[in-house]
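As C-alpha cells, the structure follows; a few thoughts come after it.
Excluded from the complex is one protein chain; the other protein chains are retained at their positions.
What follows is chain A.
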Amino acid sequence: MLQEQLRKEVDFSQEQLRKQIQSFSELELKFQNEMDLRKKAESSAAKAEEKASLLEEKLSTLSESIDREKSRLQNELFQKRSESKLSVSRISADLERMECRAKNAEKESVLLREQLEELKMRLDKCMQEKYDMEKPNKSPEAPSKDSDLLVKHLQEELRHYESEVREARKIKASHEDIQLLKEKLYEEKSRRERAELDLLKLSDLQLTLKKFEDELSTWKSLIKEIPGVSSADDILPKFAALQKEVVDSMMRVGEAQARVKEIQVALDTAMLDKQNAETETAMAKEKAESHKAEIKRLELMLGLITEERDCLKNVVKELKERSNLEGGTEVVSGTIVQELEASLAKKENYVRELESSLLEKRETSSRQHNEIKLLNERLTNEARRIKMLERESDRLRSEISLLESKLGHGDFSSANTKVLRMVNTLAVDNEAKQTIEALQTELQKTKEKLQAVEELKKQSSDAGAPVDSYVAGKIKQLKEQIATLEKREERYKSVFAEKISVFRRACCELFGYKIVMDDHQRPDGIPVTRFTLHSIYALSDDEKLQFEYESGNTNIVVNEYTSQPEISRQIDIFIRKMSSIPAFTANLTVESFNKRTLS
C-alpha cells in the first residue's frame, strides 16, 4: 500500500516535474522571444538615434545654410536698397529733368497757343477783311479778281506763316536739346572738376602715403638696428631696460668709485707695509753684517787661540824634553807642566765653547738669511700687488675723468634736475641806457647849434632879413601843416572814440558785461592789463569780475565778490577745471538774470 502510494506520489511528482519542465521550456522560449524583441527594439532605438543625429546634423547644416542665405539675402537686400536708393535718386533726377522739360513744353505750348491765337486773330481779321471785301464785291463784280488775288496772296502768306511756325517749332526743339546738352555738359564739367580735384587729392595722398611709408621704413630699420627689438612693442621695455641699465651703470660707477677709494686705502696700507718691510730688511741686513763681522772676529780669535795652543803644545813638548834631560828639576817642572796642562785644558774648553757659540751664531745668521729671503719674497709680492692696484686705479681714474668730463660738460638727468635761468634784462637795460645817452648827446649838440645860430642871427640882424622871411614862411607853412594834421588827428580821434563806444555798447548788449580796461605795472616792473567786468544784471556795484591779461594769458583776480563761496565754486569748476572763462561769465550772467527776474 505504502509502496503504491509512494509510486503514485512519485508518478504524480514526475508528472508535475514534466509539466514544470514543459512550462519552463515554454517560458524559456518566451524569454528567448522577449530577448529577441528587446534586441530588435534596442537596434531600432540605436537606428533611431543615428537617424536623429543625422537629422540634427542636417538641421545644423541647413540652419547654417539658411543663415548664410539669410546674410546673403540681407546683403542683397542692402545692395538692392542702395541700388533702389540710387535708382530712386536717378529717377527723381530724371523726373526733375522731365518736369523741367514739361514746364518748358508747357511754356512753349503757352507761347505757341498765344502765337496761334494771334494767328487766329490775324486769320479772323483776314477773314473779316475778306468778308468785308467780298461784301462790296458782290455788288460790283469787277474787283472780285483783285479780291481773289488778295485771298491767294493771303493764303500764301498764311502758308508762309505756317511754315515759319513749323520752323520756329523745330528751332524750339533744337533749343531745348541744346539746353539739355548744356546741362549735361555742365554736369560733365562738374564731374570732371571733381575728378581733377580727386586726382590732385590722390597725388597728395600718394605723396603723404609715400612719406608715411618712408617714415615707417625708417622706423622699421631703426627698430631693426636696435638689438633685441623685433617689433614696436619691444621698444618701450627696451627703453625701460636701457634706463635700468643706465641706473645700474651709475650704481656701478658709484661702486667703482667706492672700490677705487678702498683700493687707494689698500694701496696706502700696502705702501706703508712695504716701507716697514724695507726698513726691516735693512735692519736685518745690518744685523747679518754685524753677525758676520762678529763671526770673523771669532774666527780670528779662534785662529789666535789655536796658534797659542800650538805654541803652548810646543812649549810643553820642549819642557818635557827638558824634563827628560833634566831629571833634577822634575818635581818643579812637573807642577809647572801640570799647571800648564790645566791651563791648556781650560783653553781647549774655552776653544770648544767658542766653537759652539760660533756654530750658534752661524745658525742664527742662516736663520736670519732665510728670514730676509722670505721678507724679500713678500716685498716682491707686495710690489707686484701695488703695481696691479696702480694699474686698476689708473683705469678707474680714467673712467672717473670721463664721467667727470661728461658732468662738467653740463649733462644732467632730467628725471631729478631742472635748469632755471635768472631773468636777465641787463643787456636790454644797457642798450636803453646807451640810446638815452646817445639821444642826450645829440640834444646837447642841437642846443649848441641853435645857440650858435641865434648868436649869428644877432650879429647880422640886417643881413639875416631875407633868411628870416624865408624861415618865417617855412614856419607858417609848417604850422599850417601841423594844424591840418592836428585837425585830422582830432577827427580820427573822434571817429575812433565813436567806433570804440559803439563797439563797447555792442559788447555790453551782446555779452551782458561792461568792460573797463586799464594798464598797470606789477611791483616787479612787468606790465599787466587789467579788465574789470560789470554784469548788466548785477545787483550792486561790488559785483565785478577782474581779470589780468599778460602775454596771452588771462587770469582771474580774487576780490571780495569772487571770494564768495558760490562764485569761488563756479570759478573752480569753470576756470580752474574746465579752463573756460566764457562759460563762467555766461553761467554767471544767466544766474544774475534769473535772480533779477525772480526778485
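As a convention for this text, a contact is a pair of C-beta atoms (placed from the backbone, for glycine too) under 8 Å apart; a residue touches a chain by one contact, two chains touch by 3 or more; residues count from 1.
Going forward, contacts and distances are computed from a predicted model.
Student: Name the chain not shown, per its UniProt record: "Translation initiation factor eIF2B subunit alpha", "GPI transamidase component PIG-T", "DNA-directed RNA polymerase III subunit Rpc31" or "Mitotic spindle checkpoint protein MAD2"?
Tutor: This omitted chain is identified in its UniProt record as "Mitotic spindle checkpoint protein MAD2".
Student: Determine which one of A:T417, A:S551 or A:S579 touches the chain that has been left out.
Tutor: A:T417
Student: In the full complex, which of A:E69, A:E321 or A:E404 touches the chain missing from this view?
Tutor: Counting the whole complex, the residue in contact with the absent chain is A:E404.
Student: On chain A, what residues meet the omitted chain?
Tutor: Those residues of chain A that touch the unshown chain are 404-405, 407-412, 415-424, 426-427, 429-430, 524.
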